[in-house]
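In what follows, a structure is listed as structure tokens, so that the remarks can point back to it.
Omission of a single protein chain aside, the complex is shown with its protein chains in their original locations.
Going in written order, the chains are labelled A, B, C, D and E, and every chain counts its residues from 1.
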Amino acid sequence: MTMQTNSVESQRQSLSGLFWATCRREYLLSFRRKSDLVNPLIFFLMVATLFPLGVSPEPGFLSQLAPGVVWVAALLATLLSMDALFRSDYEDGSLEQLLLSPQPLFVVVLAKVLAHWSVTGLALTLMAPLLGVMLFLPADGMPGLMLSLLLGTPTLSLVGAIGAALTVGLRKGGVLISLLVLPLYIPVLIFGSSAVQAAVTGLPLGGYLALLGALLALALGLAPLAISAALRISMSS
Amino acid sequence: MTMQTNSVESQRQSLSGLFWATCRREYLLSFRRKSDLVNPLIFFLMVATLFPLGVSPEPGFLSQLAPGVVWVAALLATLLSMDALFRSDYEDGSLEQLLLSPQPLFVVVLAKVLAHWSVTGLALTLMAPLLGVMLFLPADGMPGLMLSLLLGTPTLSLVGAIGAALTVGLRKGGVLISLLVLPLYIPVLIFGSSAVQAAVTGLPLGGYLALLGALLALALGLAPLAISAALRISMSS
Amino acid sequence: MADQLLTVQNLFCERDDRILFSRLGFAIAPGEIVQIEGQNGSGKTTLLRILSGLSRNYEGDIFWRGEPVGEVREEFCRNLLYFGHQAGVKAVLSPQENLRWYAALSPAIDAEAIDHALEQVGLRGYEDVPCHSLSAGQNRRVSLARLYLSRAPLWILDEPFTAIDKKGVAAKENLLLKHAQQGGSVILTTHHELGIRGPVRKINLDQCAGTSV
Amino acid sequence: MADQLLTVQNLFCERDDRILFSRLGFAIAPGEIVQIEGQNGSGKTTLLRILSGLSRNYEGDIFWRGEPVGEVREEFCRNLLYFGHQAGVKAVLSPQENLRWYAALSPAIDAEAIDHALEQVGLRGYEDVPCHSLSAGQNRRVSLARLYLSRAPLWILDEPFTAIDKKGVAAKENLLLKHAQQGGSVILTTHHELGIRGPVRKINLDQCAGTSV
Amino acid sequence: MAEKKWMPRWFYQLASPRWCYQITGKLLPWFALVAGLSLIGGTLWALMFAPADYQQGNSFRIIYLHVPAAILAQSAYMLMAVAGAIALIWKMKVADMVLKSAAPIGASMAVLALATGAIWGKPTWGSWWVWDARLTSMLILFFLYLGVMALNSAIENESTAAQASAVLSLVGVVNIPIIKYSVEWWNTLHQPATFKLTEKPAMPAEMWVPLLVMVVGFYCLFAVSLMMRLRNEIVWRERRTGWVRELLSKQ
């Protein structure tokens, strides 16, 4: 009896060990490569500088745009970084090793998505105020902006990872993933930008945040399973 | 004497042969992979659907945004596709072969940029009216939009290729290229979106188009040399 | 059948309307070294990927210790070490960091074992160098170090000796022999002439597909 | 010096503070086959990249037919065929399409020669298959077909036999021998035991760097 | 084995591609007949006999294509999701073939709904396109279809492709209510009912009966097209089996 508890215990330990080892590896990779780390930042900054230049430099006009632009930029940044989530593992053979591991796949997958989110979604959230200032977002909107991004971007990462997993073995991955994932992103975009708009106009934004939270909970529950299944399927040909 | 002319002639012939062979190869690659071909299209469509959803669905507001948004989208689409221009050649060893070829490098480079432009910039230009309709761009603005894109996007491709060549050997390419290239893109963006705005409001847009043309001529003259030099430098470590 | 590690019955696989093998059947007992032979494109890699469970593009039955491998998947994975064409080495990580993650994937290997394994594959002094500044052979060696770490009885190795120098190949061959003597089994492909001083069973795939020069 | 194809004097190269070779000097005459030997990480690839002009990370002098190679770059490239670690084969193109572009890079090779070369490397029937559905060895063979197309006198080959089966290796070795007999020169690295029936000069890089197991 | 009992027998027969091929072969002509009759009859009725709308005039007749197409576009996706679930859970081959076959038909219906809607929008709203809730969610549905089809065609191995699309359509179906809800909500927030689609008016029977006929016709058409595609798919995937060889040599 104690034997068995012990083995369950040790298994749980090795699972959390795997989770953290994967996180560690992903962070190391991002920090060494730097590009994952800085890319969303650069993309965000680009959008923030290009918009005033291309559309109109008037503060009044820009401030109307700001909630939507920040959210669209966050969405695009996530989407564009998604393709790389499993691709390099696929190309160098690590993914095969992953699939042949006796450990449950969804642990590794969850760790990878977490790491990915924290170098894209979280970074975007932290940088959002800067963008807000550059686009003249009223100060009242800032908390709403950051909260909505904080709740919305993990959903984006989780859903995007499903697309990445479905397309990982394909030569045409890059395009497909946008097509597959974009329709699924739209609710997040709508609730997110509505939350910011509500915050700007002083309306209550609790409802939107609750919805974003519900989406996140749903994604957290279902996405890891879908991702693991998709990975197995797309590697099995 | 005739000997020499002949050899000059045959050399010219083999140069143009190389140019077309490279174009052919690049087109084949794009058509087989599809992603290069459809990516800008998808990106454009994404922007066109995300903006109304994220910012505001009101036609009046959107039509004000449209010139800038289309141009920013074109710029980002080009920029994001730039990184791949030499990377796959680098990774599979074709670039080494290219550098060791006795033929002048700039011919191949020019062919690659041309092919790249015609599957991104040209495709964007052709798709711009659709985007215009979805964003309620007034019909008067359409010719201006297409002309400015037609003149502006080749410059974007040429300048972007310099950045791609400079960063090809680096593990952190993706980021650097945006930083290097973006400042050079800004004049094109400004002239381009101004041209569209002028067309919308019925002002003459010849001046802007002339400026875009001048930029293009400059880029066509200088960029191929810069790209070749950059390729040699970044491969020689 | 249960005293065989792996039993394959009536295996059929085709690719693009080319039949790679059909009615292939064999069994692998503990302590055996099996070399899959065949010319380029004869289907060695395909077979190994099927055996390891990576590819499901086949018809036929595969049993692990007498049970259908699909039903004892986790148990099977726990007993398998697969070494593929791609080394699975991240260029920006050091050999040590690479191996540490592999250790986490198949639990209960301590860090000391990693240093030891790296020393065994001759990468002492390179533990902290990012793998992109290692040579081709050194990169493969990083991945080969997993052989020294693994306690899995079944090894499936796809051209493990690619880019390895002669001394390295001899060391690895000794390792395989030792593994077999301890009751483990090895299935491998290689175009090298194997110099293992022990019995090596050969399975040839040349009958159907492949290049012929 | 001018009757040597390639002359190397006093070559020195270091990587990450590790000296790979120093005061290396040799000359290669027409008709010679030179094998660069050394364990993994001893600097073979580095040396070949320097000789071919891809890397400028060295000190020392290299002469092509007696003239500093930097000054006769184009002439040198015209006479060189370099085969690197990466095969330079596009996965989505077919073997034929791949080779056609190489033919355009070094002009005056006709399409018929390509089909012939593909047949020589045993890829008949695979001319139109995209390379991503070829096996590892078949992919290398696509690139090796360039050897049959090239009329350059100097061949620099970095592990050309990787992933090639035994019959294929023998065929390539014959090709090298023939090339040398026709007055061409070959510099190559390989961890295979060369079976060329002719004189092969060996240059060993083992003294300094590299792995030692 | 025990849990198999509570599924009806035809469910397992359906799992056999051969049985499925035969039964669809028998059903096809009947569905084709009904589809032909009701489509032709419905169209004539719709174009010639149904009264014009008092507000929209004769442009109203577009409804007889627009609504069936819109309904079918949505139903087809539901069918795909159900088939996907069956394919993944019970590993039933026929289910993933159904999924694959339904996608292009559903997509074409979505195109038709979008196009007729856009054409209708021009005379009624004065613009081809507005960012209205229903329009937007139909557009998104169209994107979902495109995704499934693109994924299906990008993966070469058939069973891999089918399983991947099954995962995708399941994920999509979870999202459809969310999308619908969010889009409707977003729109009413930004833009109070300027362009709301006409709420179902108390239509006179002369108007809705032909609509019903057209809907039935479209469903039957869908069934016909689905069965044709499904039979092709079955022949292709079972090309190595004995019964397909027999079938081929008989013809």
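Rule of thumb we're sticking to: a contact is a pair of C-beta atoms (placed from the backbone, for glycine too) under 8 Å apart; a residue touches a chain by one contact, two chains touch by 3 or more.
Just so it is clear, contacts and distances are computed from a predicted model.
In the listed set "Peptide/nickel transport system ATP-binding protein", "Heme exporter protein D", "ABC transporter permease" or "Pyruvate/ketoisovalerate oxidoreductase, gamma subunit", the entry agreeing with the UniProt name of the missing subunit chain is "Heme exporter protein D".
Of E:Val111, E:Met149, E:Val173 or E:Val216, it is E:Val111 that touches the chain left out of the display. By the touch criterion stated above, the residues of subunit E touching the omitted chain are 39, 43, 47-52, 57-59, 61-62, 65-66, 69, 104-105, 108-109, 111-112, 115-116, 119-120, 122-123, 221, 224-225, 228-229, 231-232, 235-236, 239, 244-245, 248-249, 251.
As a convention for this text, only the chains that are shown with their structure count from here on.
Listing every chain that touches subunit A and subunit D alike gives B, C. Graph distance from subunit B to subunit D, where chains that touch are one step apart, equals 1. Put simply, the chain farthest from subunit E by mean CA position is D. Farthest chain from subunit A, judged by C-alpha centroids: D.
With centres set at the average Cα position, the gap from subunit B to subunit C is 45 Å.
Chain geometry summary: the mean Cα position of subunit D and that of subunit E are 58 Å apart. Shown for subunit A are the residues that touch two or more other chains, namely 32-33, 171-172, 175-176, 179, 182, 186, 190, 236-237. Multi-chain contact residues of subunit D, defined as those touching 2 or more other chains: 85, 91-92. Residues of subunit A that touch subunit E in their complex: 159, 162, 166-167, 169-170, 172, 175-176, 179-180, 182-184, 186-187, 190-191, 194, 211, 215, 218, 222, 226, 229-230, 233-234, 236-237. Within the complex formed with subunit D, the residues of subunit C that make contact are 15-16, 38-42, 44-45, 85, 120-123, 126, 129, 133-138, 141, 159, 162-169, 171, 191-192, 211-213. Of all residues in subunit A, only 32-35, 38-39, 42-43, 46-47, 49-51, 53-56, 61, 64-65, 67-69, 71-72, 75-76, 79-80, 171-176, 178-179, 182, 186, 189-190, 193 touch subunit B in the complex they form.
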